[in-house]
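Only one protein chain is missing from this complex, and each of the others stays in its spot.
And now, chain A:
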Amino acid sequence: MNTAEIRELFPILKQEINGHPLIYLDSAATSQKPASVIDAVKRYYEWDNANVHRGVHTLGSRATDAYEGAREKVAKFINASSEQEIIFTRGTTTALNIVASSYARSVLQEGDEIVITPMEHHANLIPWQQAAKATGAVLKYIPLQPDGSISLSDVEATVTDRTKIVSVVYVSNVLGVVNPVKQIAAIAHKHGAKMVVDGAQSTPHMKVDVQDLDCDFYALSGHKMCGPTGIGALYGKKALLEQMEPVEFGGEMIDHVGLYESTWKDLPWKFEGGTPIIAGAVGLGAAIDFLQQIGMDAVYKHDLHLTNYAVERMSDIEDLTIYGPLKDRAGLVTFNLGDVHPHDVATVLDAEGVAVRAGHHCCQPLMRWLEVSATARASFYLYNTEADIDRLVAALLKTKEYFGHAIG
């Protein structure tokens, strides 16, 4: 993978921040967009803009083809068996909410169990809290190992015949840990439960095969994988999606409408009420083309290499704590620097042109488990280089010096 060439494709990286070349290390929050994605969205609005599935005119056909073409690309990208299994959503959060509101609430009864982990992003935690409250189901947590990983024997011990749903993040946005979702799915299925995967952090960084994982639902966000914001997708096994009721009712998702009764369109459109995010879907399609040209195996290898390099370099900084397992983590390093609050770290790094995230990363229960109120996080993607990490390390040393001086 030629990172220098790839960097050239991202216009945003060619700027200075506070007098320094931008080092963008916040891709886990949102990735940057290559020119091909930006151009695809622009071209759609300039040439093809029309509503989908309605107009019989040329633009209407072009817009529909572009939108449905993007769905086909998503289906192939994660190896769904049919594009009918791909529902366009605003992102991972909306996708998980559809599962929790439609599927889960229709099957859950009092005393049933929903199993998740303490490392879930709020998007894969609060919908289940709400589903449990609404149905009387019990929310259970697979405990974490001291390094933040999950042991399959703990999964075996937590999932029971009362479990109806197991919902786990594939790659943690704080710990970077890659969860064994294929094995967890097998355990869930042994007990008759359905497996939901939050793929927000995995889809951008690794090859995903939903059929191989044998998950029942899989959620992803476009903006974390070089696509636009406001677009994502829910994959669901066709048989399950067919038995589910829509969560949004209105235009576009209907088949026949009577005064008192109506029927719904076929999959996947029954879940896509209203005018969809057409340009977003077009942009996501372009992002998938872009990633596939590079190859997801190459992206994974690159991100893993950078993460290992970052862990190695950052481990040399005195007083720096890295959270989560030190090996087999994907694309990010979460840390704290001595007594310096992560907001202060992020501000000093920003002054050096280095963009990192600071805060609870929408994982408040995990922060409590780590016994911190907040952390800083550097996350990497295909446009980052070892030199970026060297700049991060230099800026962290400067932060230490600055605060040592300012506080001392």
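The working rule: a residue touches a chain if its C-beta (ideal position, glycine included) is under 8 Å from a C-beta of that chain, and two chains touch if they have at least 3 such contacts; residues count from 1.
Quick note on the criterion: contacts and distances are computed from a predicted model.
S.K.: So one subunit is absent here. Using its UniProt record, which name fits best from "NADH dehydrogenase subunit L", "Monooxygenase", "Putative acyl CoA:acetate/3-ketoacid CoA transferase, beta subunit" or "SUF system NifU family Fe-S cluster assembly protein"?
M.R.: The missing chain's protein name, per its UniProt entry, is "SUF system NifU family Fe-S cluster assembly protein".
S.K.: Any idea which of A:Lys133, A:Lys327 or A:His343 touches the chain not displayed?
M.R.: A:His343
S.K.: Using the touch definition up top, pick the residue from A:Pro21, A:Gly60, A:Pro180 or A:Gly359 that touches the left-out chain.
M.R.: Of these options, the touching residue for the absent chain is A:Gly359.
S.K.: Spell out, residue by residue, where the missing chain touches chain A.
M.R.: 18-19, 341-344, 347-348, 350-351, 358-360, 364, 367, 373-374, 402, 406-407
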